[in-house]
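One chain of protein is taken out of this complex; the other chains stay put.
Our next item is chain A:
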Amino acid sequence: MSVGAPRGLASSGQKLITEILHPLSAAEEPLSPGPDVTISAEKDKEPGLTNGTPVEISSPASASVLLSRLQLDGDPEADAHDPFGSGEPRDLFVTVDDPKKHVSTMETYITYRVSTKTTRIEFDLPEYSVRRRYQDFDWLRIKLEDSQPTHLVPPLPEKFVMKGVVDRFSEEFVDTRMKALDKFLKRVADHPVLSFNPHLNAFLTAKDLNKRQGLALLTKVGESVKNVAGGYKLRARPAEFCAMGEYLDTFSQKLGTIDRIAQRILREQSAEYLTELREYGTVYSTWAGSEEQLQRPLEGVAGCVTTSCGALEDLSDNMSQDFLPVLREYILYIESMKNVLRKRDQVQAEYEGRLEAAVLRKQEDRTPIPVEVEKCQDKVECFNADLKADWERWQRNKRQDFKQLLTGMADKNISYYEKSQAAWESLITLLQEKQTEDKTSETN
């Protein structure tokens, strides 16, 4: 399949990709051909590393760039837990960063830079940089689901946000969403089948992602057709898929519980406890005002309490921006996986139904089993195989992700206590210095 002219991208046509200017890329310079392309999306010239990775200076998303840089440099830990499990070297790296707000007469929205580095021949160039908005990611996901229904497609962060409840343009929200989009894209890029999907290619490379309004409608129609066709009743689900379903149900439940607990702790710790703690610190300051000798010690205590408050705020920010979103994303992931399991059931049911009908007809008038039935059987077997492979990968990734998530949570808590302890320890030194000072002056 020629990647230079993927389906559904009429605008890229015969023009070189490099010559097409994306309407949103007004601030960007056009890509120049050549193996050592330096991508400068910022107004300033950015220095690059020897392997061509742009160095982030001002972007708030430096974390994800750092991560991708680590991947490029061959992070030994990442290799040790190779999600492929086959020891294959990675040849497609993607990153989502650099959120920017775009204001037009019709709407205001955020775009993100999607950077790609690859050695695959399916791509014309080794590096790409495009700008995409959430809608584009959503489009990609739908396309992937439709074109690869037997595979588990990673989830996107929630689409709809209640206006007025959450500020869609606040730094925290944008940052959280961007991290989730980055994760989504990385998961797709790491998938041995999905990463070769032409829609992904288009998403990563085309300057103008023409999604064709009609497609959305077609997709919906396509789905309903599948549903109508799947009016068959499933006889016997293989045990392993039953186990998968049960596991997902329980796991989803547990994650929901953890989400609720984390939220409760967040509320009780950062709203209620923190408020009281702040007031507590101020009283010590007030008291210090009416004392002489005790003024410094009391101010010192007030200072320690304030430091603890600051450390607590950091902990809470972390929990709400890093921990909770990842948790919720997994819950969405589970939902989409359950969908795939349901689809698998339908495909098997269809096959079983058709087979039964064909067998009956054969018995009646010796009509041979039609080819469609055999195709159905193939479908079922492919689906099962794909699903099993994906399941294994998913389990491995899940283990990694949760290990990271939970150790991160432990780290943040440790950091909070360390900061607080340091403050109190320096206070004690101060207080005891004064004590020995006083005692020596007394005995003199």
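By our rule, a contact is a pair of C-beta atoms (placed from the backbone, for glycine too) under 8 Å apart; a residue touches a chain by one contact, two chains touch by 3 or more; residues count from 1.
Keep this in mind: contacts and distances are computed from a predicted model.
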One chain of this complex is not shown here; going by its UniProt record, which of these names is it: "Proteasome assembly chaperone 1", "Protein SCARECROW", "Sorting nexin 4" or "Insulin-induced gene protein"? "Sorting nexin 4"
Full-complex touch with the removed chain, picking from A:109, A:173, A:196 or A:251, is A:251
Missing-chain contact, candidates A:173, A:196 or A:287, resolves to A:287
Which of these touches the unseen chain: A:158, A:313 or A:418? A:418
Where chain A meets the left-out chain, the residues are 247, 250-251, 254, 257-258, 261, 264-265, 268-269, 272-273, 276-277, 279-280, 283-284, 286-287, 290, 293-294, 297-298, 300-301, 304, 399, 402-403, 406-407, 410-411, 413-414, 416-418, 420-421, 424-425, 427-429, 431-432, 434-435, 439, 442-443
